[in-house]
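A short write-up of the structure that comes next.
One protein chain is absent from this view; the other protein chains keep their places.
As written, the chains take the letters A, B and C, and residue 1 is the first residue of each chain.
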Amino acid sequence: MPIYDACLDANIEIIHTRHEAAAVFMAEAYAQLTGDIAVAMVTAGAGAANALGPLFTCSESETPVLFLTGDSPIGQDGRGAFQELDQVPMTAPVTKLSFRPTKSGDFGVDTARAIRVAKSGRPGPVHMALPFDLVDAEVIGEDIPQAAAFARERTVLGASDAKLITQRLAAAKRPVVICGPAMNETRNPGVLEELAESLDAPVVAMESPRGLKDPTLGDFAHALKTADLILNLGKRVDFTLNFGSADVFAAGCKWIVINAEPAERDRAHRNLENRLVACFAANPSDAVGAIIDQAKNEQSHAQWRREVADLITVRSYSEEDTVASGNITPAQLCAAVQRQLDKAQKSVVICDGGEFGQWAMAATQGDQRVVNGISGAIGGGLCYGLGAKQAVPDATVFSLMGDGTVGFHFAEFETAARNKDPYVVVVGNDECWNAEHQIQLRDYGPDRLIGCQLSGARYDEAVIGLGGHGEYVTDLADLDAALDRAVNSGKVACVNVQIEGIPAPSGSAH
Amino acid sequence: MPIYDACLDANIEIIHTRHEAAAVFMAEAYAQLTGDIAVAMVTAGAGAANALGPLFTCSESETPVLFLTGDSPIGQDGRGAFQELDQVPMTAPVTKLSFRPTKSGDFGVDTARAIRVAKSGRPGPVHMALPFDLVDAEVIGEDIPQAAAFARERTVLGASDAKLITQRLAAAKRPVVICGPAMNETRNPGVLEELAESLDAPVVAMESPRGLKDPTLGDFAHALKTADLILNLGKRVDFTLNFGSADVFAAGCKWIVINAEPAERDRAHRNLENRLVACFAANPSDAVGAIIDQAKNEQSHAQWRREVADLITVRSYSEEDTVASGNITPAQLCAAVQRQLDKAQKSVVICDGGEFGQWAMAATQGDQRVVNGISGAIGGGLCYGLGAKQAVPDATVFSLMGDGTVGFHFAEFETAARNKDPYVVVVGNDECWNAEHQIQLRDYGPDRLIGCQLSGARYDEAVIGLGGHGEYVTDLADLDAALDRAVNSGKVACVNVQIEGIPAPSGSAH
Amino acid sequence: MPIYDACLDANIEIIHTRHEAAAVFMAEAYAQLTGDIAVAMVTAGAGAANALGPLFTCSESETPVLFLTGDSPIGQDGRGAFQELDQVPMTAPVTKLSFRPTKSGDFGVDTARAIRVAKSGRPGPVHMALPFDLVDAEVIGEDIPQAAAFARERTVLGASDAKLITQRLAAAKRPVVICGPAMNETRNPGVLEELAESLDAPVVAMESPRGLKDPTLGDFAHALKTADLILNLGKRVDFTLNFGSADVFAAGCKWIVINAEPAERDRAHRNLENRLVACFAANPSDAVGAIIDQAKNEQSHAQWRREVADLITVRSYSEEDTVASGNITPAQLCAAVQRQLDKAQKSVVICDGGEFGQWAMAATQGDQRVVNGISGAIGGGLCYGLGAKQAVPDATVFSLMGDGTVGFHFAEFETAARNKDPYVVVVGNDECWNAEHQIQLRDYGPDRLIGCQLSGARYDEAVIGLGGHGEYVTDLADLDAALDRAVNSGKVACVNVQIEGIPAPSGSAH
Partner (left out) sequence: MPIYDACLDANIEIIHTRHEAAAVFMAEAYAQLTGDIAVAMVTAGAGAANALGPLFTCSESETPVLFLTGDSPIGQDGRGAFQELDQVPMTAPVTKLSFRPTKSGDFGVDTARAIRVAKSGRPGPVHMALPFDLVDAEVIGEDIPQAAAFARERTVLGASDAKLITQRLAAAKRPVVICGPAMNETRNPGVLEELAESLDAPVVAMESPRGLKDPTLGDFAHALKTADLILNLGKRVDFTLNFGSADVFAAGCKWIVINAEPAERDRAHRNLENRLVACFAANPSDAVGAIIDQAKNEQSHAQWRREVADLITVRSYSEEDTVASGNITPAQLCAAVQRQLDKAQKSVVICDGGEFGQWAMAATQGDQRVVNGISGAIGGGLCYGLGAKQAVPDATVFSLMGDGTVGFHFAEFETAARNKDPYVVVVGNDECWNAEHQIQLRDYGPDRLIGCQLSGARYDEAVIGLGGHGEYVTDLADLDAALDRAVNSGKVACVNVQIEGIPAPSGSAH
């Protein structure tokens, strides 16, 4: 409450959500779309605990978020204060840094530290738990630290190291550059393209929980079977890369890893072993410039680049495919959304969900994109829309979600309506937790399905009740018009589309 | 997924919710209403993190819940597995015990331990994180532990200690017995009354985050100003008791504390200092019997018991009170609900929310009750309804929630509708986060209100969209009929009642 | 330093040692011999770190020690204070409780808590890290807690449970009662004997790191192969009991466990599984009384008790045995020491070391005994002597140590000399780390011995240099006289005896 009150004088707008986690998801999207840090603030106790999920999400998507929570007064520690809870160990596993200031005079340096850490190295969330008595105390004569104290700390790649890297790339026949989520196009517009040109090598950013099966990447995995050198710029060598194992990467393929985090460099050593020929302690975003500086712009890999580019665009499905039930297919739904995105001056597309979220990733493209990332968490898409409207108010924002997914924070439609944030949530509704359903089908068979069915709830009507616009579509012929009306409603809209539940696409492979 | 599949053969029904936290809230209500442990199971990573909030709630409400989560395979530890997350430290602050089994052959003893710990001493939640490779492993020849290994461990009060306590109570002029949440009437039907009769002393269970301002307790706090002996049976000496401080309790008042937890006994020493004349390491539920055994059933405190009973029934408001706006008042709404409860053969009332939740506690009474407890968390009420219908299928269940509160897990209306669980959610709708609003009014004044307004969303219509029954009431004259229809709808129902936002009542004091 | 200074006015004597660990060992012996808590205080930083070893020892020997350390000022936390070190997690694994007070006004309740915890349940060490600024602050008006706040907390065994136990014991044919270190004769004079009489059953306390191979127990392990019921009073079910496994205990043998610690009860469930027929949460020292009260003093196991008593007295060696080298044997050395103990009015015997420490345990007996306990740590024996002289100033104290062992804290001879504490340290000198040597011989063979030889240092002469008395004995004929001179020297004495390095005895088994 003291912070709420202080916001009045500091001219900081508060957008208050219906669930604490929603605020963090909002901040995640805001940070990704602006390339800056975002702030989410929640109350102590269960309020803080409620927000843990999206902190894990931010942690995996490498998104800098400053997470502020109330906390019980230090003066009552151990006495049994209201909502006394040891928050720091609780958030430590899902943040880069979690701490509780102990002196109100330190709030300045503490906040600078929090923001610096969130933005530096592998970006991520930072938690400050603010004891009520410190927040409420009067502080005299403490200066706010200078801007430099809040700035991102660089860790650079030396010029000679950059040169060595470019030489090895030039010498390779089929090099591939793989970047982590923080390096993607939305957050670093144009940078990956410039790098690809300089090195004349394919450059790919990966941010999907399905890793090399990310449907956005088509048959990219095929390229890795013949690649002879991987330059890894900040991409964690984890399950998304099949731990770098030899059944995915060519046995003789060498790796160069650039990562700012000791733990990630160790993971690279551990998973790659002696295939890791060089490993540098540097920040990928700092290293890119040094590499571009040293690259000689040779054009030796043109053919290879074309091959890889072609592989990435492979799709196993077509908008033309139909299903026996006559239901709208995910591909058809995505194509209709894409027509809307293509019409927009500026667009943001949000992809969230299990199977349908993957369809959205494969088959839609906006100017900027936010996906439910490597954490594999679902349910933030509605809140990402809220964040997107604050970050890019003039963009047309589409959030594509499964019907299971949209339920996580359904009441945030009220927030969007109340806050007059117009964007379109498209629900690909197959009345099913389809990701789990597909696993059961695959692993246990059609006779052992349990606990995955959802009802034919009319999410569109529910959204109207919450103050938004609603559309319900069961016939492909009605789809474009419904999407038009949703976009033009001037409200947050839910377009509830009855679809066929089809497994997510993955290149030509499934 | 392997556990889902195993449920098929074990004939365990899965009720799957729309958000992981909802499952834990369900389990909390189920455990309280049955007096047994309940189980909630969620997926790894963000799924586990999503459920932290209600673990804190269970921890504060002293409710035994076994919280099972998926976890990444032990065999991939450190490699970067999907959803690899150090869950144990994350849940440790909000559970009695949190651990990750490391051998599949230990699942039996590990589960026995988890359940034993959850139920013993001060009950509470226990977390087991289940590594995927262990769950999926074949285990041969491991016996399931015998029932005794799962049973609650007793910690008894010695007969001589019980005798000493009853003698001190008999010698006191104005003794009061205060019990913790785990000792309340819903969980221990008849026990407190028996204790009160045996000791001829007032016995009160406390489970509200407002502590001595719990509106259920009326002017009970006045009694404490003259009480000369407190027998504390498992009630944490914390903010809810104003830390036992002398501005609430008579300066010469002595305390006897019985608590099974070393940390709580230490807190009693710390907060009460030398007013703590005796402190016993025993489980309150075990100690009650010993005390009753030793009590001589003297009738020396009859007058004092009547005084205290009268104080508890004091209410500062009346159903007759009206407001200038002509809006329905919280008291009127609660009275109408009470008429429904009175009609029921068997009833459960659930009270959840900030100000309106307090009104519900003060002004309604069912056969059994679940409240948002000492954690101060809100938002579980809808899920408590789900739990109540599983625990007491034949009861009439009412969940009274504020309009801010109902938003936390709104999509669970779909769960209730899908699962055909009929109960009534009454939304006391003042279009406001009224608890925070009242704090701003009080502490900063009417010119500095920020971030507390909600919209006039039609939650009733939204619930219809999600498959339930909806009623919208703005006129007192329509209220009883609407509630009748809701009860008789055979569905989960939302009765959205436009009310005047009035601060919670608190005895005669406000 | 402020605490040193305060000791002047509080009339507290400081015995300052040459190494921080020595102070903790002193306290360990003092606590065991007095049956009360003892206090060791060391400086911050490396001083605290230096004392970790004996905290583990105390933890395993179940000895209540209050370990006080200096700590850097709270006001400088995070700034980089002198000796700033996060002590609490460091000592947590080797203490029952480790904490750093944060308010000087809490020192009273904090100290009460520390002492209460150290003495209650399974006793053990507790660490308080005292920040310099708090220690140096002026505290006004804080009362010292009443004595009850410092007292041991009882956890009792209910009368009906005690009755059940005695009935099961009476019904058993070959019951055995096994007690933990805290229940031994030195700390509870007469209690075990009374229990044995009441139950007419063999009662054994175990406190050796060699567990059932404890040479003090002779062939006791043979008895366990036929025992049909174990009553375990506070003995951890760990490696010392072969985890209760069926190759040591009869397959059908049942167990009843009484233990105050949840973790130990869980361990019993885990290791014993369904052989654990009853498990009680009670303090063994509280339970003993209840059991004695319920026991009917039947005399049904007389024959069995005699059998077990006979097994315990079996020894595989004799003072008469000689070795080819003509060296003094450990048995001869111990017999000579025993002659001295027998002459004393009151005696304390201290046994410390690897193989020779076991010889000392098997072959000497004093009125009171301190051994290097279950931790398996060696090297404290010299310091135990210091503690013994403070605890029982008029006793004849013998400390028997191996030559490797005596080196750990050799300079404490200076402490003893300076402090005028006369006691006799007998060094059984085989110029070898004999425990490790025996393992190498056994596991790798005589060709692969490495790193176990010590020199023929004249420890006796070195002790003279440090201010004590020294004797060097190579011939058995000189031994008694040398010991006489040592006892009568009025100084701390080192009797350095050249012995044959023989493996420790263990019943008749090796």
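We take it that contacts are C-beta pairs under 8 Å (C-beta built on N, C-alpha and C of every residue); 3 or more make two chains touch, one makes a residue touch a chain.
Keep in mind the model is a prediction, meaning the values are calculated, not measured.
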Options A:17, A:83, A:155 or A:347, residue touching the unrepresented chain: A:155
Listed residues C:14, C:144, C:171 or C:481, member touching the removed chain: C:14
From C:108, C:209 or C:234, residue that would touch the chain that is not displayed: C:209
Full-complex contact with the absent chain, from C:35, C:189, C:252 or C:465: C:465
Touch residues of chain C, complete complex, unshown partner: 1, 4-5, 7-8, 14, 16, 18-21, 45-47, 49-50, 52-57, 76, 78-87, 89-94, 209, 236-239, 243, 267, 270-271, 375-377, 379, 404, 406-408, 410-411, 414, 417-418, 433, 436, 439-440, 443-444, 448, 450-467, 470
Touch list for chain A against the chain that is not drawn: 106, 109, 112-113, 116-117, 120, 143, 145-146, 148-149, 153-159, 161, 262, 265-266, 269-270, 273-274, 276-279, 281-282
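Here is the rule we use: only the chains that are shown with their structure count from here on.
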Euclidean distance of C-alpha centroids - chain A vs chain B, Å: 36
Mean-CA-position distance for chain C and chain B (Å): 47
CA centroid of chain A to CA centroid of chain C, Å: 57
Residue numbers of chain C (touch at least two other chains): none
